[in-house]
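Omission of a single protein chain aside, the complex is shown with its protein chains in their original locations.
A and B are the chain letters, set down in written order, and residue numbers restart from 1 in every chain.
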Amino acid sequence: MAEEFVLSIFRGDAEGGEEVEYHVPRIEGMVVLDAVHHVQAHDAQDLAVRWNCKAAHCGSCSAEINGMPKLMCKTRLDEYQGETVHIQPMRTFPIIKDLVTDVSWNYEVAKKIPAFNPGVAAPFHMQQWDVDRIQEFHHCIECFLCQDVCHVLRDHHEQDEYYGPRFMVKMAEFEMHPMDRADRIPQIKNEGGIGLCNVTKCCTTVCPQHIHITDNAIIPLKERVADRYYDPIRNFFRKLGGKDENAKQETPT
Amino acid sequence: MAQASQPGLNRPKTQAGKMPYWVEPVFTIIAFSGFVIYALWEVLFHNMGTYHNYVSPFFSPDIAGWFGLHILTALYVAWMPLIFRFSCYYYRKEYYRAFSFHPFGCAVTEPKSHQTRHYNGEWKINNLHRYTWFLAVFVLIFLWKDVVQGFIFSNGFGVGIGSLILLINAILLTGYTFSCHAWRNMIGGRKDCFSCTTTHGPKQKPASYGIWQRVSALNVFHGWWAWASMFSVWIADLYVRLLMMGVIHDVRLF
Partner (left out) sequence: MNIETMETHSFDVLVLGSGGAGLRAAVEAASEGGVSVAVIGKSLLGKAHTVMAEGGAAASIGNLDAPDSWQTHFYDTMKSGHYINNYRTVEVFAKEAPSRVLELEQWGAVFDRTPEGLIMQRAFGGHSFRRLAHIGDRTGMELLRTLQYKAISMDIKVFQEVTVTRLLMDGSRIAGAMGYYRSDGHFVLFKAKAIVLATGGWGKLYKVTSNSWESTGDGAAMAYRIGADLKDMEMVQFHPTGMVWPPGVAGLLVTEGVRGEGGLLYNSEKERFMVRYDPERQELSTRDVVARSIFKEVQAGRGTPHGGAWLDISHKKADFIKQKLPGMYEQFLTLGDIDITKQPFEVAPTCHYQMGGVQAQAETCATTIPGLFAAGEVACGLHGANRLGGNSLADILVFGRRAGIAARDYAGALKSDVTIDESVVEAEVARVLEPFNRPDGENPYAIHEELQAVMSAHAAIVRSEDDLKVGLGKVLALQERGRRMGTSGSRVYNPGWHAVFDVENMLMLSELIIRGALERKESRGGHWRSDFPDELPEMGKWNFVHQYSADGDRVQRVPVPEMPPVLAEICARPVAPGRESAAGTSQVPPRKG
């Protein structure tokens, strides 16, 4: 077994840059982030990397390892035995420096989502089997790897038209909450741009929390949008009955 | 949003012990193309799909016959499963990846030509997937009738290779049809709360929850069902066709 790992880390900023090679001694069970820290402490003090918990709880250390969006703290180096490991910043977001990108766009989107709006006061009576579904979405650590890999944002730069997988999950979390009274379907369809998702499932593939983003969040939301907007028969009956069966109270703003 | 040109690889490197990213879409291209070519040959050049008690899934139900038509009979049936599959959420993934490179693989940079053409997302027509589901169920009922018929030979009950193929085909199609995302929404996915409406008290899980949960469990493997049932239809039809052409002979197991 090799005694060291070879890392090729992108060094640079918005002006440009290049990959620089570093050698890191091998420690059993070491993850990519450990190696980056080693480089920081010994070879390049100013190597910029964002990280917090080093336990896959906070979702800070997102990067592209050998071209795949991953968490550096959760990627074992022994997976890449004998290879040079290329580490680059997330591609979808503007680079600040080295491995750090400007993810502020995500926080702008987050602000657009109306707060949870329960009709009644806690304590709620909810069965575990009723909340299992939304608890899956609560696993999200906001690492934004799904946003990074989503081709709508990554290749087509439709940031103004589509909120991205993370926020589809967030909206699903509120929309499917047994107690939420806000009507979120129009936002999901219009400003949220759910139609831009073509269910190619890369978000699900890269999710470090194994959330079934496409199958359990986006597609069910697409179906709810279809219920409301694209189902002529339901529309007909809705008009006939004079009531909107999907209608919940509008969110107070 | 302004984008500077970003560093990074244009496609992920293949990790040791794992398949390269292009294997899946290339397989999809080959399999889909093969099936479509086969289906065209079958639909356009044949008017019959029955061999004794075996009916090919391409020709069932005999809608053309109901109207007294005898030409291109498979066309009257084939469009139903075709649009069901075309609007299927799983197939969308496969064809958007393999045929329109949106994207070809995860973290694979899309071709240059995509930069000049505006990306508009999905076709809105796909939202009608729910209606195609009913068509698929309609066809499926007849396929189960054919399964039963496949076990009844001129001399009574029996089991042939063909009967088993038709049976397996019907099972796989049923799995595929009832793991559908649109069906999952119809059967309960659109509800936020199951316990809120139950009449058996809040602790009892209502039947609708049980069904939704089972559909959800099947749904996890929707892609598997999709592939398996596509191949089973292919094999079932080919089997009947080869019997009709006299290339092979059915084996009666008992």
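Throughout what follows, contacts are C-beta pairs under 8 Å (C-beta built on N, C-alpha and C of every residue); 3 or more make two chains touch, one makes a residue touch a chain.
As the structure is a computational prediction, the values presented were derived from the model and not from experiment.
The residue from A:Arg50, A:His157, A:Arg181 or A:Arg238 that touches the chain not shown here is A:Arg50. The missing chain lies against subunit A, touching residues 13, 27-31, 34, 40-42, 45-60, 74, 76, 96-98, 100, 102-104, 107, 110-111, 113-116, 118, 121-128, 131, 134-135, 138-142, 170, 173-174, 177, 210.
Keep in mind that, in the parts below, only the chains that are shown with their structure count from here on.
As a whole-number value, the distance joining the C-alpha centres of subunit A and subunit B reads 30 Å.
Within the complex formed with subunit B, the subunit A residues making contact are 10, 12, 14, 17, 19, 64, 66-69, 79-83, 86, 88-89, 91-92, 94-95, 105, 125-127, 129-130, 149, 151-152, 154-160, 162, 175-178, 180, 193, 195-202, 205-206, 212, 214-215, 219-220, 222-227, 229-231. By the touch criterion stated above, subunit B contacts subunit A in their complex at residues 1-4, 6-13, 15-16, 89, 92-93, 96-97, 102-103, 106-107, 109-110, 114, 119-122, 124, 127-130, 181-182, 184-185, 189-190, 192-196, 202-203, 205, 209, 219-220, 222.
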